[in-house]
Each structure stands twice: as structure tokens, then as C-alpha cells.
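Here the complex is missing one protein chain, while the rest keep their positions.
The block that comes next holds subunit A.
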Amino acid sequence: MQGIGLLKGMFVTIQEFFRKPVTEEYPDVMPDLGDRFRGGTIKLKTSKCISCGICMNSCPNGSIKLTSVRDENNKRHLSTYVHDSGLCLYCNLCIESCPVKCIDWTNEFAFSGYSREDLIFDCIDLAKKRGYDVPEVKATPEAGEKG
């Protein structure tokens, strides 16, 4: 009989009234995105970075640009580190390739700006402002142990 299917469908939707809602109350309640979420810009631990440039070279889209200077001991120091999140594919290749694991995601997911420049981040500056570069507290060696 024509119409039975329609009624059955309506019954399905009526049942949904009594289910728990699946909608999230964003932005009042921020969603939990998990610890592997890739988003935002690069969280750089400036003091740990050895300025090797591997992250820049592994980036498929040229979205990381860094420059460094050598000091008198021929050791490199980071002078600029810029992440253009507008160009970023969020592919995670940079994070994985860093030999000292000094970069990670800041994990925001709702960037917006009036121009493309708003999506370019100076990661050294950001690390300073947001205090990402907390030096790791090394446990003081116990007496008798070699430091």
C-alpha cells in the first residue's frame, strides 16, 4: 500500500525526539578534540630548537620559513621562525621530522582574520607571549649520584 513507507519514516523521526541530542553546544562548551589533533599554528620551544631546518625542508607547501645565525662557536641560533598557517596542509610531516621534538601544535581550530597576513605567525614571538618555552626542570641529582 502506498504511504506505509512514509509513515514508517515519520515514526523513525518521531522516535528521535526522545533520544539524547547529538549536537554540541559550541562555542559555550568547547569540544574535546583529542590529544592527536592537528590544528592552529606551531608551538615552538625556542631554546630546544637546534635550527637544523629539517622541518622547513620536510614541509610540502613551504609554509615554514626559518633563518638562523652562527655564533663564534659555529653553533646555530634561530633568528626567525615563521609559520604561514594559511598555506599549511596540517600534514604533520614537520612535527614528525623534528629531531629534538621541539615543535607541536597549538591546537586551536577556529582561525579567522581579515587578511591572509593574519594567518602568518611568528612562532618565536608567540612562544614568548604565551610562554611555550618553559625550560624543562631537571630533577636535581641525589647525593652520591653522578650529576
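Just so it is clear, a contact is a pair of C-beta atoms (placed from the backbone, for glycine too) under 8 Å apart; a residue touches a chain by one contact, two chains touch by 3 or more; residues count from 1.
Please note the rule applied: contacts and distances are computed from a predicted model.
UniProt records the chain missing from this view under the protein name "NADH-quinone oxidoreductase subunit D", selected from "NADH-quinone oxidoreductase subunit D", "HesA/MoeB/ThiF family protein", "DRTGG domain-containing protein" or "Sarcosine oxidase subunit delta". By the touch rule set out above, subunit A reaches the unshown chain at residues 2-6, 8-9, 11-13, 22, 33-38, 58, 60, 89-93, 96.
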